Every structure is written in structure tokens, then in C-alpha cells.
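Input: a single structure, listed below in C-alpha cells.
Taken from a larger complex, these chains appear in their original positions, while the remainder are omitted.
By letter and in written order, the chains are A, B and C; residue numbering begins at 1 in each of them.
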Amino acid sequence: MALFSGENILCFRGERTVFADLSFRIQLGEALVLRGPNGSGKSTLLRLMAGLLKPHDGTITWDGENISDDPEGHNAHLHYVGHADAVKPVLSVHENIVFWANLRANAGPIEAALDAFGIGYLTDVPGRFLSAGQKRRVNLARILASPAELWLLDEPTTALDAEAISDLEREIATHRASGGMVIASTHTEIGLKDARILNLDDFRLTEDAA
Amino acid sequence: MNTFISIVRRDLQLAMRQGMDSVMVVAFFILAVMLFPFGVGPEANILARIAAGVIWVAALLSSMLSLERLFQIDYEDGSLELLALQPCALEITVMAKITAHWLTTGLPLLIATPLLAVFMSLPSDGFWALLFTLAIGTPSLSLIGAIGAALILGSRRGGVLLSLLVLPLYIPVLIFGVSAVDGAISGLPIKAHLLIMAGLLVAALPLCPWAGAGAIKQALET
Amino acid sequence: MYLYKFGKMIFHKYANPTRFLKLASTIQPWAAAATIGFLLAGLYFALLSSPGDYQQGETVRIMYIHVPAAWMAMFCYTAMAAAAAVGLIWKHPVAELAARATAPIGACFTFLALFTGSLWGKPMWGTWWVWDARLTSVLILFFLYLGYMALSNAFDDPARGSKASSILALVGFVNVPIIKFSVDWWNTLHQPASVIKMDGPAIHASMLIPLILMAFAFKAFYIWVMLMRIRGEINEGKIRALRLRQVHGGPPSRTTILEKTTEGAR
């Protein structure tokens, strides 16, 4: 049974300590929500989990194996949604998603993914005509188009309206029901059933602790 | 392999659609060469003497200028980090982008070369040597330049910095390329030069994607 | 992998900047003294007690600057690339600083070699400059140093700068063997090696002694200045950390944390 966990993670950014001694663990079907004020390190932790950053101390493991031992293998497990939407202005919505799906072994049907976020009608529209919210929906549809166990979502609700947020909540629930894991950072409330919460403020080093 | 082809295809598609990429590089190439008849004077024998060198230098500069954006746009719009998170080695992705870059810039330069050779009154003995050295030299340029393009991601200044990093590394390619053409014009055997150039290419082929991928990983750690 | 762990063991000890500073401040005065001592001795032999060359006359004395400077140009680049590699592989902060500190010194030695070479070239070859393989590759070396320095300063975040430039240092290292062997691979105007060769030096002792002395002087000078610059960089880092704390409040800097973690490892 897949288990994703981190232990005693220490992280510097630009000579500052962002957090220290942070641990987490998440199993199939679970969800973890990252909380904390601006600059507390939510995005940083998600990038560590994706393997884009390396922890300065501590380990992050997938089924007991350190993710930095087999980065490509780890990539195959996960989908990451960051701040930028990676939508090419000159490619149509369909072409944009097909490109990303084909890089994975298990590409599914594109249309279903588009419909899940209510942008089926935009299939042939070039990226440059999309509003910020529509781009975000395309980016979310991308991760539906090729299944992966772990979703890492960095403030996924940015620029989304109420209807799109409920679409997202539904997709997350489906994903978890079929045994996926979700880790999301967010400032706003999103309805994730019995999600565990990790408050990053607890891992900040204070002056006297140093 | 599938990944490689997908990325090459996408980059070619992007270059086609946002248009003018290749056209602009070729235009710069032609303009840069054309500066010399103005700068040096139009005497055919002088021009012929320096033709190979000038064409090669112009090819170097065009390649360098067009490299500035090789990873930049993907870096800015977030595609680069998604590419780094695919289940295939980043080296392959880098190699694919370099290939697409060469197809959209190196190849058009080759095609424009005959025109410039005539323009600069290059002696006809040197023509095939020029084309041939460019054909095996420009891929090396794209490969070497990719390291520079990856290193400057996120830096405060692009173009000038890139040139400072990349031009010194281009010089060996230039030296052998031009001396092969000059050799051909003087009727000397040029096989040795071509072999060295091929050797450079073969050495760059694994090394540059590897170094470029390393540089990109650094850049994404922000 | 084992090599990695072995290196980690060795380097871990001096990852602590405070311990490094202590070591540096003991070495530094010795290096300074050695620089001055060797320099005085070397200059005495070079200028006063060694013979002029029967072919070259008095201009041969340029050699005592030129040759050690040229050696240092290559040596510094090698040292810089090695430090860069250690910094990249073992994430060793002092090694990164050492690479950064070496670059300007190496650039100066390279410039000195180019400059004295040109001065020497005028009487010997009748021209300041020729485009031969040795001279050209040294000039490229000079630009690699410049590129390294430009890149390491091109980012708002200094950590990014030193990583990117470390990669460049490694890539540029291919040039060093080219410099060394250019005189053997291509026939050029420049002298082939006569001191550092497989079968022992082919140069008279009266010239060899001042040459060696000057070489030692330059090495000692390099160590002296490099340590000074690393200390400067460490202090600058502390100032930056103070600034950051002033701006963001709260968490202690990377240096303090490193001190804590490596303290435990002792």
C-alpha cells in the first residue's frame, strides 16, 4: 500500500530557514491540507514533495524509498499544479492537454477531462484567448487526462469561480475514492472531507529556539 | 523516445505558429554578413578572402542570439517545471529542445548559405566545404549554446551575458570550420578538420544535454 | 556512492563557517609571510644574481613573472573547478565561497600572463600578439574567468549565482588541458614546456631557482588573498542574513543553523 512521507525535513531558502524538523505522512485515499500565513513555506514544501527542491536535511520517501534515489520513478506517481498554468498561447486547449497527456504512459480520454471542468466548449480555442480562470481549468484538466496517484496542488482555487471550485472538490473526492492522495495548499476554505491539516507555522524556528 | 518526439513536434509547432522565428534568424544572418561589404569595402578579392570567416562568424552570432529564448519562455510560463516533472530523464527533454532549435534555426541558416556564398564571392572550391562544415558545426553550436541558455535562466541580464558565456566555447568550432573551408579553397585535404569537427559534435552530444539539464534543475530550485 | 559518502565525511568538518574562520585566521599570517619572503628571495635571484640569456639578453627576466603567472592562471582555474565540483556535489558552502573567491585572483594572474607575454613577444617575435593556439587558449581562459564572475553576480539571489557559475566552471575546464598541450598538438611560436615535463626539467639551475621561488611566492599569495576573500564573503553573508532578519523578522540564518548542526556532528 502506497505511503508517502517525510521526516525531519529542514529547508533553507536564500540563506533563511523556512522550516525545520517537519514531518508528514499520507496514505492512499487521504488528503493533506497545508496552511500558514504568507511566506510560511507552503509552496516550498510542495516543491520539496515534487522533488523540484532537495531538503537540506531529512528524507522524503515513497513506500519507504527515498524519492531522490529514483526521481523519474517518483515523477510518474505525481501531478503538480503550480502558480503558472503552462498554457501555450498559440496551441488550442486540446493540443495543450494532449501534449502533456502523451508524455505519460497512461493517457486517458481528453474530452472527459475537459468536461469535468466545464470547458468542453473551449476545445479548439487557442490559449491566448483564455481568461485567467479558464487557463487554471485547463491546467486542472491536464491532471485528469493522465491518472497519477499523488496530486500536489499549490493554491488550486486561485482565479476560479464558485462553480469551478465545486468541480474541483468533486474531482478530488473521486480521485481519493479511487485510492489517490491529494496534498493542497490553500488560503481559502475548500471542502475536503476529513482532510488532515498541516500548519506550517508550527515548524518555523523562533529566535530563542536557535 | 516517445517523449523526445512529442517535445520536438510541439516545439516545431510552436515555432511555426508564433511565426517568423526562422525567418528572423535567417534575416539576421543575412544582415550580419551584409554589414561586411559595407564595412570592408566591396572589392571582390578581399571579400572572397574573408568570405568563409564572415559567414561562419555570422552563423555563430545568429545561433547565439536565437538561443537566448531556448528555455526562457518555457521557464516563465511554468512549462519547464512540468517538463522536469515528467517520468523521463530531463536530459532527453533538453536534447529534444536542442533538436527542435537546430531544425528551426540551424537548418534555415544552411539553406540561406548558398545565397551568401554568392554574395560574398566565395571561391567555388570552398562552397561544398562551407556547407558541409556548417552542417556538422551548427548542431555543435546549438548544443553548446544550450548550456548557456540554461545557465542564464532567471538572471538579471540575458543577451550580453549569454554571449560572454557561450562565445569562448564556440571558438574551437569556428576555428576548425573556417580552416576546413580555407583548406578546401587552397586544394589541401580537409578530412582531418572534418574529423575533428565530428569529434567535437560527438563529444558535445552527451555532455551538453547533461550539463544543460543540471543547469535547469538548479534554475528550478527557486 | 561510496565516494560521495567518503567526501561527505571529509568535507563535513569544514562546512561550519566558524570553524573554517578559525582555521583561516591561523593560516593567513603564514601565507602572507611566505608570500613576502619568497617574493623577495625570488626577485633577488631573478633580477640580480641570475645570468641574462645568451640569446635573449636581459628580456629573459620577464620570464620570472610570466611563467609563474601562467602556471597560476591554469592552477587557479583547476582549483576553482574542483571547488565548484565539491560545492555542487556535496553542497559544501565554504567550497562554493572558495570557488567564487578564486575567480578574480585567477583572472588577474591570467591577465598578468597575457600582459607579460605580450611585452616579451615584442622583442622576441617582433609583435605584441599572434593568433596561435597557446596564446588564444589563454585568452579564452581569461574570458571564461570573466564569464564566471559575470554569471555569479547576475542573480538577485547569490546562492543561485554560485550554483550556476559552478556549472560553467566545470564546463570550461576542458580549456585547461588544451592550454597545457596546445604547444605539443599544434606547432606554434610559443615555447614548449621545459620545466614541468615527464623526464625532468630541461633548464639550467640558475634560472630554475628563481623561477621556483617566484612560483612559490605566487602560490602563497593566492592562498593569502583567497582566504581573505572567503572571510569577506562569509561576513557579507552574515550581513545579508542580518538584513533579512531585519526585513522578515523571525527565523535565524542558514549560517547559525549550519553551526548548530555541525556542532552536533563533532
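Basically, a contact is a pair of C-beta atoms (placed from the backbone, for glycine too) under 8 Å apart; a residue touches a chain by one contact, two chains touch by 3 or more.
Treat the numbers as computed from the prediction; the structure is a model and nothing was measured.
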item: Stoichiometry of the full complex in this file, given that only one copy per chain type appears; value: A x2, B x2, C x1
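By our rule, only the chains that are shown with their structure count from here on.
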item: Centre-most chain, if every chain is reduced to its averaged C-alpha atoms; value: B
item: For chain A paired with chain C, centre-to-centre distance based on mean C-alpha positions, whole Å; value: 45
item: Rounded Å distance between chain B and chain C, as computed from the means of their C-alpha atoms; value: 32
item: Approximate Å spacing (C-alpha centroids) for the pair chain A, chain B; value: 37
item: Set of chain B residues in contact with two or more other chains; value: 221
item: Multi-chain contact sites of chain C, meaning residues that touch two or more partners; value: 157
item: Chain C partner contacts - residues on chain B that touch it in the complex; value: 147, 151-152, 154-157, 161, 164-165, 167-169, 171, 211, 214-215, 218-219, 221-222
item: Complex contact set, residues of chain A against chain B; value: 50-54, 72-73, 75-76, 78, 80, 82-91, 95, 99-100, 102-105
item: For the chain C and chain B complex, residues of the former touching the latter; value: 136, 140, 143-144, 146-147, 150-151, 154-157, 160, 163-165, 167-168, 170-172, 175
